[in-house]
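Read the structure below first, then the notes.
All protein chains of the complex are present and in place, except for one that has been dropped.
Right after this comes chain A.
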Amino acid sequence: MASVQLDHVSKRFGSTHVINGVSLSIEDGEFVVFVGPSGCGKSTLLRLIAGLESITDGDLMIGDQRVNNLTPQERGVGMVFQSYALYPHMSVYDNMAFGLKLEKAGKETVAERINETARILQLEPLLERKPKALSGGQRQRVAMGRAMAREPGILLFDEPLSNLDASLRVQMRNEIARLHGRLGSTMIYVTHDQVEAMTLADKIVVLRAGHIEQVGSPRTLYERPASKFVAGFIGSPAMNFMAATLVDATDTGCRVNVPGLGDIDLPFQARDVARGASLSLGIRPEHLQPGDPEGDNRFDVVNVEYLGNECCIYLDNATDTFLTSRVEAATPITRGDTVSLHLDPQHVHLFDSDERALARTGADRQ
């Protein structure tokens, strides 16, 4: 059983608190992605699980064993490093065999295991080469092969694709997903790239400054972010935020005023919020549709990005609200136009002054 439980895990380096009381439960065979901005403690959390750093406080359980004081090997983890960490003087085969030989596996099984791993990762023609003679993607696969060859219950990845170019990254992303399906081992994957997180994860853990901001499936995080931070971090182009003022709140919803857009009725439970309180209204670019200008609702088109399958329109208005809208590629809108904007209340997010998302009213709750 390679499930992982973190119970109020903390890490301090001297007096700097890097991880603050993180509790998390990871099922056996799950693909979990830690995502967050650079410096938020993703690598540190992964290294705590790996056993490369000691845990200052809290309990780490793997299966039903407390592993705080076990070595990485005893925890049964394998790790793929951002910089690959291949032994430069060893061939691909030796790189993979180096960790295996120790497990007192017979010569036969070492060779068998490596050949099997090499076959899965299509490394067979490269087995005799040194890392220097490999491309970035090949090195990446060798690093994964080395971690896999020991057949650990838990595979850890620290930004494994960040040194690859964009197309290779997409390809390797698919290979990792395929590999997870095939091996069925628990995988914990660190990235700062929310696209990687969205595409790979069963469960995404959004970290911010050493604590968990939200845990959930990619769909939950995208459609029901629990905070303004998560809402802004997940999705590209990022969610639009507009200042809003609460006008009225009833059992079935609330009414807010947004400068430029006027009063809008939204399905949020805001009875606990004082009238006149300032809120933050969030809407994703694809839910913000431009139309003909009307009244105060006037936005200048600052730029239009043509992306082939769609266009991104960057907008600005008299009150300096900068917004992004995503429309079909055939849009007639060009730079310098003036448009109005319409938002679908079903897709609006509302955040209070503490940046927490307001609950939706009963009928609309998911």
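Keep in mind that, in the parts below, a residue touches a chain if its C-beta (ideal position, glycine included) is under 8 Å from a C-beta of that chain, and two chains touch if they have at least 3 such contacts; residues count from 1.
Please note the rule applied: contacts and distances are computed from a predicted model.
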Q | Chain excluded from display, named as in UniProt, from "Fe-S cluster assembly ATPase SufC", "Protein FixC", "Sugar ABC transporter permease" or "MioC protein" | A | "Sugar ABC transporter permease"
Q: Using the definition of touch stated at the top, determine which of A:H8, A:H89, A:R219 or A:R275 touches the missing chain.
A: A:H89
Q) Quick one: which of A:F98, A:Y306 or A:F322 touches the chain that's been left out? A) A:F98
Q | Among A:V77, A:I114, A:V205 or A:L266, residue touching the chain not depicted | A | A:V77
Q.
Just to verify: which one of A:L52, A:I120 or A:A209 makes contact with the chain not shown?
A. A:L52
Q.
Residue by residue, what part of chain A touches the chain that was omitted?
A. 50-52, 71-74, 77-79, 81, 83-89, 98-99, 102, 132, 146-147, 150
